[in-house]
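Structure record follows, encoded as structure tokens.
For this view, one protein chain was removed and the others were kept in their places.
Moving on to subunit A:
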Amino acid sequence: MVYDALIGPFTEFEFMRRALAAVIALSLAGAPIGVFLMLRRMSLVGDAMAHAILPGAAVGFLLSGLNLFAMTAGGLIAGFAVAILAGVVARSTGLKEDASLATFYLASLALGVTIVSIKGTNIDLLHVLFGNILAMDDQTLLVVAFNATVTLLVLAVIYRPLVIESVDPLFLRTVSRAGGPAHLAFLALVVINLVNGFQALGTLLAVGLMILPAGIARFWSRDLTVMICIAVIAAAISGYAGLVLSFQTRVPSGPAIILVATVLYIVSVLFGRVGGIVRQLFPGRHLEA
């Protein structure tokens, strides 16, 4: 009975196995990126960039239908274009980066939805907005896995400057020129992982499997390494449980995954060891020293 509910779907159906593989790949790469997004106070930047990917993916869709490969390529191009444009606008004018990103993301979302509606049906639109992890073909799965691998490798390369730049940017500037390239590489990783998440969760929820696990991890540790591990595990659990939930209840898979993550998040906010609400209300007796 328990076996049927929790493991059966994956032994029985290949699309469930693919979905599970995809969601684990997404967790391994996306969650660490999410942790850095959060610590660098860029959570909403990630969200804005996720929307920016849409028109590119939509153009890919326009040219070749629901071909995930074309949509990925389009998404990557659009994501990089907006990331660079927003950065340029923010740097060359007085406009703050968040304001300029907000503009870009609203425009991109409108443009993307328009493009999809021109050719596609409402079903296509739903697919683009919320993804469909249950429809992964071999090619897409390979793309997702490849992107995840690249992400982890690049993250290993830029890890030190990225950490130092996050905590003390001025110091990094005085000892090294690695800060700028590391920041750009990081933005590139954000885009790559958003495109990755886009396949599974759609443009609106892609950032969810990055930011929510990071938020969860924040409530359980004060150590960056531990935080990243917790985030990865939380993302993987959300993915797995979300898929089971979706399979058993026919809730769409993307929202199911994010809802499970949300539940974990609420539990963490309430009971987390680091700054959780219950801990704050009932801190226990104060210590000796």
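The criterion applied here is as follows: contacts are C-beta pairs under 8 Å (C-beta built on N, C-alpha and C of every residue); 3 or more make two chains touch, one makes a residue touch a chain; residues count from 1.
Here, contacts and distances are computed from a predicted model.
For the omitted chain of this complex, the UniProt record lists the protein as "ABC transporter", which is one of "Anti-sigma factor antagonist", "Dihydroxyacetone kinase, L subunit", "ABC transporter" or "Cytochrome".
From the set A:P161, A:G215, A:G239 or A:G272, the residue in touch with the chain omitted from the display is A:P161, counting the whole complex. Touch with the chain omitted from the figure is made, among A:S64, A:T103, A:S221 or A:T262, by A:S221.
Take subunit A: the residues that touch the chain left off the picture are 39, 157, 160-161, 163-164, 166-171, 173-176, 178, 221-224, 227.
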